[in-house]
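The structure that follows is given in the form of structure tokens.
Excluded from the complex is one protein chain; the other protein chains are retained at their positions.
This part shows subunit A:
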Amino acid sequence: MVYQLNNVSVNYSRQTALRNVSCTMEEGKWISVIGQTGAGKSTFVQVLKGLIPHIDGDYLIDQQPVKRDAKGQLKVIPEIGFVFQYPEHQLFETTVFKELAFAPKQQGMSNQQITKSISKILPQLGLSEDILPLAPFQLSGGLKRRVAIASVLMMNPKLLIVDEPTAGLDPISKVALLQLLKKWQQQVNRTLIFVSHQMEDVAEYSDEVIVFHEGCLIGQLDTRTLFLEQSHLLEKIGLSLPESVQLLKLVEELTGEKIQVSSCREQEIFEKVIPVWKARRLQNV
């Protein structure tokens, strides 16, 4: 599915939270949304989910305007999954099974379908069926977070929005969660909107990046173009480059050599940069 905003603005009583935002989000991409606090990231993803009833401009899904009520207000779009920050705070059931079954049950899914969906979702998030009878609160922070995300994936969202999904997780749990999300996104070929302050994660996982500044969308670029060719956009709004990209640029500066990389992933940058740097060192010796 293709999601499109045309000249969308959101005004609260005294301030404009989004100003003439236009963008298209195509199927099967990991799209990161970056910007300083208050830049409009949260309002943007809330608009996508239909959480802001009154917007100016057009919101289209697969070229069809999103349905509005008689007053012209948008309604929550159930096909879009939304994982808030610290989603485990919303866990409330007594077992993991009940937690995962809760929303599908409300939507009228049969017990058989629920069990089938649970068996499908658990491995996608690296979870074992052994945890189903456990209370969510018995689990570690990383597992709780995965259960909370699994409960959103149970609804088979057409588009998944995750707002700082790794906040508060230890580094290994963080990497594990991002890798699982990437795997899910690629397996089901859905679009994932990733709101983050961590440039290293944005560089590692994204296909595209949307940049917000003071309520305006100032860029929607593929990740490599943004970090390697349009990095002035980030400088302008006070965001730093991922450290691996800083390394690449420094070695290019030191050697006067252009280093070709196809992505901004740390491993690829290390692989391409290190031989160039070592060769220069040998020359200097």
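Quick notes
Keep in mind that, in the parts below, contacts are C-beta pairs under 8 Å (C-beta built on N, C-alpha and C of every residue); 3 or more make two chains touch, one makes a residue touch a chain; residues count from 1.
Note that contacts and distances are computed from a predicted model.
Not shown: a single chain whose UniProt protein name, out of "Cobalt transport protein CbiM", "Energy-coupling factor transporter ATPase", "Aspartyl/glutamyl-tRNA(Asn/Gln) amidotransferase subunit C" or "Xanthine dehydrogenase family protein subunit M", is "Energy-coupling factor transporter ATPase".
Considering the whole complex, the residue from A:Ile52, A:Leu239 or A:Cys264 that touches the absent chain is A:Leu239. From the options A:Lys29, A:Arg68 or A:His197, the residue with contact to the chain not on display is A:His197. In the complete complex, the residue from A:Val45, A:Val96, A:Ile118 or A:Leu169 that touches the missing chain is A:Leu169.
Touching residues on subunit A toward the chain that is not drawn are 36-38, 85, 140-142, 164, 167-175, 197, 199-200, 238-240, 243-244, 247, 250-251, 254, 266, 270, 274, 277-278.
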